[in-house]
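Provided herewith is a single structure, encoded as structure tokens, for subsequent inquiry.
Just one protein chain is left out here, and the rest sit where they should.
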Amino acid sequence: MNDPALIRRTRERVRWGVTYAILLGFAALTLIPFVWLVCASIKRADVFFQYQFLPLGDGFLGIDWQALTLTYYRELFTGANFNFGRSILNSIFYASTTATLSTLFCAMGGYALAKFHFKGRDGIASLVLGCLIIPGSLLLAPSYQLLYHLGLLDSFAGLILPSLAPAFGIYLFRQSMINAVPSELLEAARIDGCGEWRIFFTVVLPLVRPMIGAFLLITYLGCWNNFIGPQIIIQTPEKYPLAVEIAQLKGLYSINYGMLMAGTLISVAPVMVLFLFLQKEFIAGLTSGAVKG
Amino acid sequence: MQLSPGSWSILTLAVLSSIALYVFPIKPHSGESFWTFSLDLDLMYQPGIKGWNESHPDPAEQITTYVIGTDPLSRRLQSGFLSGTPVPDLTDVESSMVANFFSGPLDAVGFTDLTDLIHQEGLDKKINPASFSPWTNRGRIFGLPHDVHPVLLAYRADIVEAAGIDVSKIETWDDFIRVMSPLMQGPEGQRFLMNVWETNPRDMEVLLLQAGGGFFDQDLKPILNSEVNARVLATIVTWIAGPKRICVNAPDFDAEGNYLYLHGEVLCSLMPDWLAGVWMKDLPGMSGKMKLMPLPAWDKGGLRTSVVGGTMLAIPKRAPNFQRSWAFAKYLYLSPELARDMYRRVGIITPVREFWSDPVFDQPNPYFSGQASGRLYIQMAPYVPMRTSSPYKPQAVIAVNDALIRLKHFAESTNTFDVAALQAQARIELDSAQAVIQRKMAANAFLSSTQ
Partner (left out) sequence: MKTSANHTRWTPYFFLAPFLLTFCVFLAYPLYESAILAFSQTYGPSHHIWVGFANFKNMANDPDFWIALKNTTVYTLASVTIQLPLALILALILNQPGLKGRTIFRLIFFLPSLVGLVFVAMMFSLMLGDRDGLVNVMLRAIVPGFPREFPWLQNYVMPSLILASLWMYVGFNMVYFLAALQSVSQDAIDAANIDGANAFQRFLYVTLPEIRPVVGFVVLLSVIGSLQLFELPFVLLGGPGPERSGLTLVMYLYQNGFERSDLGFASAIGWTLAILLMGLALIQRRLSRNE
């Protein structure tokens, strides 16, 4: 027992054991609410609080399959006072169009700031940085008033237009293009007689593919989960995105837990799926703004 | 251009969803829209609405109800009034919602001013006058009231009568405590007389209004720090704290509270008509054990009822066809069938006086041990106190409730549980509540400039 190599190996094993124990513990804590959410959305009302996850019973695998139900999902899509199918469409529209357009415009803006020399470039770059620190809550009231004067209240345009070219996106694309787009390539393309737009779409954009994927998802996520904006601006129920629709459900059906959880699951699942496709780019893009190189 | 599948999926979604929104546009609602905030109310209206829809086959005159939660209803109405977003043809409005609608200039109130019509058509004679008071702002009436909401005292008749107590001998709160106190020693331990508690501002409001106090006068000036209010708060504190405590915390709509009721640990409860309806639905286990009696008065000969809550039916100014909406409003709220149905389903008595003689209210109610509960409430209906439509009422209630809580702490920390001694301190706490509300009211440039 005095063999130093053995002591070292044992210490190593203990260290790895503790490490994995901690990680697995946290992973479990992180995932349990998701599992709970899925179970909660299909449990019958009478067994809802009896069992935290799936109701136990005499069925296959010791689970009482009879106590599970899909009525909540049915109710959400076909019930008289619900617009869930419509809300999903609204959310998809709002999130995907904003993501697409803002990615395009931010790529354009970032490109200009990264690869061109022109009067006012540094001024605009500082402007972009300054915008990052303006709190969104400051703009809530005056934006509402502006949209009222423009006649854009209670419309998708009112939601989408203000967020078409966020400074955050310009910043990310600028960072990304400074590194990924070599100026020589641009020079070469120009010498070949390529128009600027063609250069942008065929040379520049392919070089920042990861950032495109990342920013698309970042924006999509932001819009999908946005609550306070739509809550203030959208007043027609048929235009509610999911976040607003679900909050309203909570007010009227506060004790119909299964339905609330089914609605939440529907709202949460699509983004998870998208994320699984784009996770590497997403995380890389997200952290690129902070970590240099 | 090569993009990852994730990116393509977002781009595809953008295109597909745009197409979908174009192909499935939002269908405009035909006919009249009627917003309400409660599923129960909606259920109650359905027979009346069906009748109307059958006798008005024109699609433009068909009524459709939309059940929206209280908060979204309030928000959408306000947005509609002030920012031009869609408004309904008719809407229910709850008393807790009106504050925002009356906090601006009078001409900005989004509901149609019905005062003249109500006088012309004699509705002010048909309907209990006090019922208009929460919806009357700066002299103008903005809706048709849906209720009267008198308050009685519900008590455990089985226990009280078994002890040989005759409740008709009780005239004042002092009588009440004197006569009922022996019941507090129950066979299984301590019982309590009531569930009034500082965390329930509603009961506090009931007692304040019963005593002749309240929050605002008819000119909408705050009267929070009146002697009457001070006396009521001081008395409440002696009920909920100290050696002569008669109350326990048994909240409504709560499993804990229900348990205490069912086990006879709380003997009485302040019971507006709508709450009686709720109990009948949610606490069937109390059926046949309860009875109703008028509230014990604060002084001999004093008021034996109170009022709390309420709903009105209003027509937004921007509703396209006012005459049609008004015709339906009268049809619904002035229909004897609805009055009967409302009482049968949710225990609420109608504000329309000529329906008060309807035999439905004399039916023995098995829940209340065979008493004709409707008749008992109607007997109190003409005496229900007036209220105001001040936009600062919700904040005033909170301010006075805070004063009550501070008073209770004072009593407990100085061991003072004598009403006369507490009254002076109550006055002090209410003075600060009054100051808070006065400050808030002064801060409203729209109201103070028209004062």
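Letters A and B mark the chains in the order given here, with residues in each chain numbered from 1 onward.
Everything that follows uses one rule, which is that a residue touches a chain if its C-beta (ideal position, glycine included) is under 8 Å from a C-beta of that chain, and two chains touch if they have at least 3 such contacts.
Every value quoted in this text rests on a predicted model; they were computed, and no experiment measured them.
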| item | value |
| --- | --- |
| Contact with the hidden chain (one of A:Ser126, A:Thr202 or A:Thr287) | A:Thr287 |
| For subunit B, the residues touching the chain missing from this view | 74-75, 78, 81-83, 100, 103-105, 108, 436, 439-440, 443-446, 449 |
| Hidden partner interface residues of subunit A, rising order | 19, 22-23, 26-27, 29-34, 36-37, 40, 49-50, 52, 105-106, 108-109, 111-113, 116-118, 121, 124, 127-128, 131, 133-146, 148-149, 161-162, 164-165, 167, 170, 187, 190-191, 196, 200, 221, 224-228, 232, 243, 246-247, 250-251, 257, 260-261, 263-264, 267-268, 271-272, 275, 279, 283, 286-287, 289-293 |
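One rule holds in what follows: only the chains that are shown with their structure count from here on.
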| item | value |
| --- | --- |
| Touching residues (chain side subunit A, partner subunit B) in the complex | 81, 89-90, 92-93, 95-97, 99-100, 144, 148, 153-154, 201-202, 205-206, 209, 212-213, 216-217, 220, 231, 235-239, 248, 251-252, 274, 277-278, 281 |
| Complex interface listing, subunit B residues touching subunit A | 1-7, 9-11, 13-14, 17-18, 20-21, 24, 26, 39, 66-72, 75-76, 79-80, 83-86 |
